[in-house]
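Shown here: the complex without one of its protein chains, the others still in place.
Going by the order they are written in, the chains are A and B; count residues from 1 in each one.
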Amino acid sequence: MFFPFYARRLPDSHFLAVSRSGDYVFLGEEDLHKLTTAPQELELDRLAELQSKFFLGSPTRQGSLRLLASKLLAKRETILNGPSLHLIVLTLQCAHTCRYCQVSRSLGSLGHSMEPATLAAACEMIFESPSKSITVEFQGGDTLLRFDLIKFAIEKITERNLQEKRHLRFVVSSTLHQLDERMCDFFKQHNVYLSTSIDGPARLHNKNRPTPTRDSYERTINGINMARDLISPDVVSALMTTTRDSLLIPEEIVDEYVHLGFREIFLRPLSVYGFARRNFEHLGYSLSEFSLFYERAFEHILQINREGGDFREVMASVFLNKILSPFDGGFVDLQSPTGAGLAALAYNYDGFVYPSDEARMLAEMGDTSFRLGAIGETLDALLNSEVQQNLIRASTSPRIPGCDQCAYNSYCGPDPISAKNQAGDIFAAVHLTDHCRRNMWLFDFLFMKLHQQEKWFLDLAFQWANPTPEREFCCA
Amino acid sequence: MRKLPVKTHGIPLRGVQRVISLALLANEWESGLQFMVLVDSIGDAGILEQLVDGGLKNIVVCVPYHLDWHSHIMPTVACDTRALELHDVVVLNLEKQELLVVYRNSDMHHAIQLTNRCNSFCLMCSQPPTTHDDQWLIDEALLVAAHINDSPSAIGLSGGEPLLLGPRLREVIDAYATRLPSTRIEILTNGRLLADEVLATHLLTGISDKVSWLVPLYGHADFLHDFVVQSVGAFEQTIGGLLTLQSYGQAIQLRIVLIEPTLRVLPELCRFIGRNLPFVREVALMGCEPIGFALANRDACKTDLADWHAELIEAANALRRANVPYIFMNTPLCALPQSLWAHAHQSISDWKRSFREECSICVVKTNCSGLFSWHNHNWTPTVIKAIDGKACNEEVH
Partner (left out) sequence: MKKFIKSLSLFIASIPLAAAKATAELPAGQDAVFESQLSDFNPVQLRPLNHGLDNLFAGHRSHSSHRSHSSHASHASHYSGSSGRGSYSVPAQDTTSSPSTTSPSEALPAAPSFSSEQPNKEIVSPRLDAPKPPLPSSQLTFEEKRRLQVMRVQIALIGLGLYAGTVDGEFNTDTQEALRSFQRLKRLPSSGLMTTDTLNALGIMAVQ
């Protein structure tokens, strides 16, 4: 008898079916039909394959069922082990006036940084999570403007961890413009990773991220170089945001990253929050425009690897991890139920805890509906809050109309926070959300690649699907 | 296992003995063990008789045939003593006038057989099971543990199916773990009975961390595996057993014997392992031993590995992609594609291994597993063909 699974006709018209365990097969219409009506008529090899991938089974097969239960557990590890990604939004101050930024405040503005007492409470709260690995990421604004707060928090958390013995990691997200030797010393001493933004070549970056002196790119590069010299060559990772101006130069953007010595790039579409929403005509683009951009960049990256380079695209890696690996890579934005709250928490400078970075940005724009509670409340209270329960309800893919019939629901689920932002409702019809349309497109794209069975590509795909500790996704 | 013809005098019972010299006896003697003392002169034999006079009950004297002598006051074994080494653990089989070397320090591989019984009936079983009660083997294995005077890097506990010992398997494991403190204990089992929670709890709770489990898997679907082991339900039990082992943090080596039914599905089986059993320490891909049931099931078991290179490479790729280490065992290098040579091990136990005439001109002989001595010209893993210097690159060195 067959187990629940969903099939999908890919754009190249082949059938793909994915079982609850996340195992997939490409199969013809005839086999698909037999699978659901008369599995015993399948060829033996096909039968064995479908059985081994949990399309077929029986309640008497106790070993296999226990295996299936174990596999489902492995897939949910990220959301079952307690929040592991803790974002602390220290300040909104920033010297930039980025075109797509929603939240930052000018340097002079007061009252947009976290009070030390609040920060101290946040540092304690982090340890309420049962997770054995904890990543603390400092966000801004531009965090290095408040190095004093970073130092305070890292020292406090490190001290508490002497007893807790969690596997700790710190990430500071910053333009790196203010980085100096003293900071580097401190970061080196505490094993801190740095995350910065590079949108592409200087002219694009400086256009996207204006500063009064028009040298944002140059100053960030200086910061990167200083960090690599004084801390370690691998200490900095970079993020890019795709704007309308990026669309025509995918290869150039990738080359910029390679040239700067990065080993990966995260080709992120613009998230349409805050100012970006208001500036949509200038910055925004449709999914098909983005997908053209992405596919060009992707092919270019494949070419680099084919020529012996070691360079990966992070979004594809996250998706391939879902498809090919029995272990979840820990990327909080692609979980079902959502990783927002369950796997990640954002402690905002305003004294409240939000389930994600996006949720706190929405709050900045006036929608505070995702507040889980105040810093200092118990984790239990936050996770049992009405808000969190609704987030879970709105993102458990097998129970969401649309997702319930989707072949990708073993890998994916709705993102209620972006749904709220886009359509005003966390339960918005999933197929109409950007999140769903983009994910479906990328899954289709990668499955078509996998179906071509090119040995070389498969090798690369499996490599990307297995994150290494230094390259885990959750800080991306 | 090495067997040696002997002539015995005055030995009442089959028993386990430690082979020793007169010079070492004083240092190692203890009352609970049995010693077989090698002597090559009547004079030394006389000293032993004096010890027996002095009250030592647990010594047997072992003399070469040419002395043509036996003692009237102590048990005597005559044999070709050159075939024995000090600290060999031997069992005397009086019925057959045969001495079995069950443990030898200088061997690379050590194995102790715990039972002849099995709950599977594999197509290629090298040692077809019997159904007789053979509890005495357990007692003997415990004695062997006490008689070993060394802690080798690893020792295998095999069968038959060791799990059929039930709770007593733990007794044996504990005995070896205490006696041989720096030895890895490797249990060759089909894992089926570990699906039984009560037995699993008894065997695995608090077990020595020196233990690892060598478990065969022959298919990715029940009917494939069950066919090879000729037992319905075995696959589900083995999968359950593997999960139980993992839940107790046990080290596991999966073993796949390369015969036609497994070679056919090898790539898919290895993909299955990568997706579902990624916790195993390693997968061993093993050439089939032409012995036991394999001879009777020649159709399924006799294969030329050269015909299956594509499958072997694809299977290796699947394991590599899933980061599951793998090794080839019992596969001469000339039977493997060269890209897999680096994964081939010299796995055939010393006393089972042989080479062919052809091998003497082969440039990779020193890295090659060779053949089982019971491989004959009718049955080799492939056509044995010497590798010449040109065909071989640095990869093997």
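Please note the rule applied: a residue touches a chain if its C-beta (ideal position, glycine included) is under 8 Å from a C-beta of that chain, and two chains touch if they have at least 3 such contacts.
Because the structure is a prediction, the values reported are computed rather than measured.
*Asks:* Which shown chains does the hidden chain touch?
*Replies:* A, B
*Asks:* For the chain left off this view, which of B:87, B:117 or B:271 is in contact with it?
*Replies:* Checking the options B:87, B:117 or B:271, the one contacting the hidden chain is B:117.
*Asks:* Out of B:31, B:360 or B:378, which is the one that touches the chain we can't see?
*Replies:* B:31
*Asks:* For chain A, which residues lie in contact with the unshown chain of the complex?
*Replies:* Missing-chain contacts on chain A: residues 1-4, 20, 44, 57-60, 62, 65-66, 68-74, 77, 81, 132-133, 167, 310, 326-327, 329-330, 398-399, 404, 459, 462-463, 466-469, 472.
Here, only the chains that are shown with their structure count from here on.
*Asks:* Could you put a whole-Å number on the gap between the CA centroids of chain A and chain B?
*Replies:* 50
*Asks:* Would you pull the chain A residues touching chain B in the complex into a rising list?
*Replies:* Touching chain B: residues 23, 44-45, 47-49, 51-52, 60-64, 66-67, 70-71, 326-327, 455, 458-459, 462-463, 466 of chain A.
*Asks:* Show me the residue ranges of chain B that touch chain A in the complex, using the header's touch definition.
*Replies:* Answer in residue numbers: 195, 219-224, 235-241, 243, 265, 268, 272, 274-276, 278, 317, 321-323.
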